[in-house]
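For this view, one protein chain was removed and the others were kept in their places.
In order of appearance the chains are A and B, and numbering begins at 1 in each one.
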Amino acid sequence: MAGMGLSVRDLITIGIFSAVYLLAYVILSTVLFTPWLFMLLLPVGALLMAPVYLLFIARTQKPFAITILGLVAAVIAGLLVYGNVLIALVNLGIAVVADVIAYLGGYKSLALNVASYVVMSFWAIGQQGAMWVARDWYRDLTISSGYSADFADGTLDLATGPMLVAIAVATVVAALISAYGARNMLERHFRRAGVA
Amino acid sequence: MDPNRFRLDPRTKLLLLVGMNVVIYSFGGARYLYLGVALGAALMLAAGAVRAVALLVATYAVLVAGDALVTFAPDPVAEAWNALSLSFFVFLPTAVYAMLLVTTTTITEAAAALEKLRVPTLAIVPVLVLFRFVPALIQDFRAITSAMRLRGLIGRGNPFRMIEFVYVPLLLGVVRTGDQLTVAALTRGLGLHRNRTFVTEPRFRGIDVVAIAAMAALVVAARLAPVDA
Partner (left out) sequence: MIELAGVTFAYGVSERPVLADIDLTVGAGELVLVCGRSGCGKSTLLKLVNGIVPGAEEGRLDGRVTVAGVQPQDVRLQELSATVGSVFQHPRTQLFTLNTTDELLFGCSNHRVPAPEMLERLRTAVDDFGLEALLDRSIFELSGGEAQKIACASAAMLRPSVFVLDEPSASLDADGIDELRAVLAALKRSGATILVAEHRLHYLTELCDRVVYLDSGRLEAVLDRETFVALDEERRSAMGLRALARVEVGPRLRPAATPAPEGEASAAGSLLVERLRVERKRRLAVDIADLELPAGEVIALTGPNGAGKSSFAAGLSGVLRADASIVADGRALSRRERLRRSFVVMQDVNHQLFAESVIDEATLGHDLDDDAAMTEARAMLESLGLGAFLDDHPYCLSGGQKQRLAIASALLAGTRYLIFDEPTSGIDRDHMERFGRRVQAIKHDVDLVLVITHDTEFIDACADAVVELDQGRVVGRHRLRRVTPP
């Protein structure tokens, strides 16, 4: 895109990698589709996606590539599934932060790329993110959907309290483990095959 | 009579989606949400997306039934159910419009509508590629797991190795596909101009005016006449 510095090849790369990303999360969401297991979406996703993400950075190494990957994923997941602009924006925001972090290392620093991955692992935070970021709005939304104030508070507390912290920690740990394995994979395979 | 007379312009559907977001964040009360859902379902039916509406109704029925029954269930189950049901109900109104968009719009229509809104072609390319390659990826995944089965690599050894066995051929294939597709696209001029031309342009019809007017009325009502719970 003129001004964004991404070539047609980069954009096609973004398209295909976002296909891998979304396919993986869709499959995970379907498998984890029960009230409690669903919260594992973020940690389990984090455990799996590092090879895809790190290879993606190695293939693009340009500003805005991660942002657009996030934009595509956010639009598809946020807008086309939930239809909710707030969710889409939260997902996109996470991708932007991840992009900035990787950018600081010129997309070549392993440490920063891994940090970027840790942040990016929260991209599907979706409605939980909405609950956390815009708590009052979410409360009002619940009440105006027909639930009682007590009920709204109760569920919010449940979702944003220690549960959220536990999931966040699990996600970070899972992301780091995955990144460790991915780095290994990157060296032994993709670098030797000449694609990274 | 125009057989497409009940097909909405994709831009309208986008507008309706945004409109519904405004309605829910106006916190006007549940009745407006129900009205919004009804409008969305009606538009889907008019466009012929019968299965989608059936699914919607079925989901709604399950949730209502569950909410009624859950009072008899033990606490942890009730809590879990409430969390699930809450997330559905809160997002159902906007999800309905997402369904409307997804089940009644083809990729080409959507691309043409976005480009008419002056979104550059190259900005849409990643999404086009995404939809184009999901089936191919699934095929690749199946071929790879078949090969793994033949080699006796499934179920044996640690899960991390198995992940590697899937990822390596899959991602190498992704790289190769990307390169080949790029060349096929460039040799037909992709990216030559900021926007492309289309044979069928999106068009506003009567139904679009009706739908937008209905949503506008809903938005105004939700803001001006909120109903407290």
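To be clear about the criterion, a contact is a pair of C-beta atoms (placed from the backbone, for glycine too) under 8 Å apart; a residue touches a chain by one contact, two chains touch by 3 or more.
Here the structure is a predicted model, which means the values were calculated and not measured.
Enquirer: Please identify which of the visible chains the hidden chain touches across the whole complex.
Expert: Taken over the complete structure, the missing chain's partners among displayed chains are A, B.
Enquirer: Any idea which of B:Asn4, B:Thr59 or B:Ser146 touches the chain not displayed?
Expert: In the full complex, the listed residue that touches the missing chain is B:Ser146.
Enquirer: Among the options B:Gly48, B:Gly173 or B:Pro226, which residue touches the chain absent from this view?
Expert: That would be B:Gly173, which touches the missing chain.
Enquirer: Using the document's contact rule, name the residues of subunit A that touch the chain not shown here.
Expert: Subunit A touches the chain not shown through residues 9, 188-189, 192-195.
Enquirer: If you put the missing chain back, which residues of subunit B would it touch?
Expert: 106-108, 121, 128-129, 131-132, 135-136, 140, 143-144, 146-153, 156, 164-165, 168-169, 172-173, 176-177, 179-193, 195-199, 201
Here is the rule we go by: only the chains that are shown with their structure count from here on.
Enquirer: Calculate how many whole Å lie between the centre of subunit A and the centre of subunit B, each centre taken as the average of the chain's C-alpha atoms.
Expert: Distance between chain centres: 18 Å.
Enquirer: What part of subunit A is in contact with subunit B in the complex they form?
Expert: 1-2, 6, 8-9, 11-20, 22-23, 35-36, 38, 48, 51-52, 55, 59, 68-69, 72, 75-76, 79-86, 127, 137-138, 140-149, 151, 155, 158-159, 181, 185, 189-190, 193, 195
Enquirer: Which residues of subunit B touch subunit A in the complex?
Expert: Residue list for subunit B touching subunit A: 17-18, 20-21, 24-25, 27-30, 33, 79-84, 86-87, 89-91, 93-99, 101-102, 120, 122-123, 125-130, 132-134, 137-138, 160, 163-164, 167-168, 170-172, 174-175, 177-179, 181-182, 185-186, 190-191, 194, 226, 229.
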